[in-house]
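Let's look at chain A:
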Amino acid sequence: MSELLGHFNYWIVIILMMTGFYIVIARPNLIKKIIGLFIFQTSVFILFISMAKIEGGTAPIIEEGISVYSNPLPHVLILTAIVVSLATTALGLALVVRIREAYGTINEDDIHVQDEED
Partner candidate 1 sequence: MMDTVLDVLSWIFLLGGAIFLLVGAIGALRFPDFYTRLHAVSVCDTMGAGLVLVGLMLQGGLSLVTVKLLLMFYFMMFTGPTAVHALAEAAMQSKLKPVVDEREP
Partner candidate 2 sequence: MEHLVDIVLLGLLMITGFAIVRMRSLLAAAMLTSIYSLLSASLFVVLDAVDVALTEAAIGAGISTILLLATVALTTDEEKAPRHTPLLPLVVVIATGAALIYGTLDMPHYGDPAAPIHQYVAPTYLHDTPGVIGVPNVVTSVLASYRGYDTLGEVTVIFTAGVGVMVLLGYRLRRCNITGPGIRNLIVLRVIAKLFFPLILLFALYVLLHGDYGPGGGFQAGVVFATGFILYALAFGLGNAQRLIPRKLLRIMVAVGMLIYAAVGIESMLLGGKFLEYRVLADDPVTGQRLGIMLIELGVGIAVASVVLIIYYAFVSRHCQAPEDM
Partner candidate 3 sequence: MSKLQHAINLGLFLFALWVLLSGHYTPLMLLFGVLSTLFVVFLATRADLIDRETQPILIKLSVLFYWVWLGREIIKSNIDVTRRILSPGLPISPTVFTVRAGQKTELGRVTYANSITLVPGTVTMDVDKDVFTVHALTREAAADLKRGEMNRRVCNVEIVF
């Protein structure tokens, strides 16, 4: 029982991660793939932040009379990772736009067919 309660969060986060992973590998649509990547990324963020949580702790902003704070280090790592995720998403979407202009489609299967014809 304590195993279940102690690891429950991590297991759900892994299910979320796998949802994103499934979208990336099973769906031929490029925008859908990027959405999948986004979900995967966000789940990794949740994993990190749940590891930083300390039972009974508060946000790491020092205040009189509070002694237990959650771990600030993963917060910092994830904060910057979120901004980087914006950068990668934007770049990926820009590539999708260009691919659409070059191939007329954003479906991976169709793109492969066109490539083989050339």
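Of note:
Here is the rule we go by: a residue touches a chain if its C-beta (ideal position, glycine included) is under 8 Å from a C-beta of that chain, and two chains touch if they have at least 3 such contacts; residues count from 1.
As a selection rule, all candidates are chains of the complex that A comes from, given by their letters.
Please read these numbers as outputs of a predicted model, since none were measured by experiment.
Although all of 1, 2 or 3 belong to the complex, chain A touches just one of them, candidate 2.
By the touch criterion stated above, chain A contacts candidate 2 in their complex at residues 2-3, 5-23, 25-29, 31-32, 34-35, 38-39, 42, 45-46, 49-63, 68-80, 82-91, 93-98, 100-101, 106-107, 109.
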